[in-house]
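A protein chain is absent from this complex, but the other protein chains hold their places.
Entry: subunit A
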Amino acid sequence: MNQFNYLHPASTDQAVSSASSDGSKFIAGGTTLVDLMKLYVENPSTLVDVNDLPLAQVESLPNGGLRVGAMVRNSDLAFHPTVKEKYAVLSEALLSGASPQLRNMATTGGNLLQRTRCPYFRDVTAGPCNKRNPGTGCSAIDGFNRTMAILGTSDHCIATHPSDMDVAMTALEALIFIEGPKGKRSVPINDFYKLPGDTPHIENVLEPGELITHVEIPPAISTKQHYLKLRDRASYEFALASAAVVARVEGGHIHSVRIAMGGVGTRPWRAHEAEAVLTGKPATPAHFQAAAEAALRGAKPHTENAFKVELAKRCVIRALKVATA
């Protein structure tokens, strides 16, 4: 491990000014960052520990929504009574991710910024990787790509976004609140993540020194929700395909629906096309099938992951079925 400075600010202002130098990184639960530092994939020169910031609250908002501090642990969020009652899709997604041990450490802010599990990205001896070393090439395109993305890929990177929580947050249209050297701003989660394009090392809109302070989830009144995750083993594995559904069903018809997919995209994948197919239609298997086809229409499989196209369709169909039942 390389040498680095370690700072432990007590306020968000201090945290932001401490992190403005090049090469500084915030550290929250450390379950992504410590891992990648041990692998020499991340080599920050300054670590700014955000564990003492007053950002660990979950609060109901006057509009019926929920405000979740960046330091709220994944396990606390999953078991929060309001989340269980009103945002089941989020609780289900969180509990399907990682392990109890990891969820006790992992935070909301850190989860939003977790890095891909692409094996070439995680191994500095494994050959070229545009995300780790911009401009060097992508080993996965002609290599091991069974777990890689089929949506939103480019000729420069096909890495899957690994999160479950962020998929549920996408279906819930969460707003991400950010504080930085230039002030405060908020970004809808659907505008937060960037496609890899020819700069796969730039994964989101955060600028250097910017801190996620909290997330706001709009009310999801009278909706039915479900998160379904399909993976190689029953627990404790990243998604091969997952789907988050938030739907309002009236008299057997789908009044409105939001669908997001995980495990298949280079970012948490909002399936607008599938939503358009379903809106106003009866909640029937034929319409679910049509929605799934629409969701995967743009899929570009690679040598080893064509199975994900069918898997993701079935995942969307089953999630819709369970959610609207």
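The working rule: contacts are C-beta pairs under 8 Å (C-beta built on N, C-alpha and C of every residue); 3 or more make two chains touch, one makes a residue touch a chain; residues count from 1.
Definition applied: contacts and distances are computed from a predicted model.
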{"item": "Chain left out of the displayed complex - its UniProt protein name, from \"Electron transfer flavoprotein subunit beta\", \"Sarcosine oxidase subunit delta\", \"2-oxoacid:acceptor oxidoreductase subunit alpha\" or \"(2Fe-2S)-binding protein\"", "value": "\"(2Fe-2S)-binding protein\""}
{"item": "Option from A:57, A:99, A:133 or A:186 whose C-beta touches the chain left out", "value": "A:99"}
{"item": "Touch with the omitted chain, as defined above, among A:63, A:125 or A:235", "value": "A:235"}
{"item": "Candidate in contact with the missing chain, chosen from A:17, A:51 or A:82", "value": "A:51"}
{"item": "Those residues of subunit A which, in the complete complex, touch the missing chain", "value": "1, 3-6, 27, 30-31, 34-35, 37-38, 49, 51, 75, 98-102, 104-105, 235-236"}
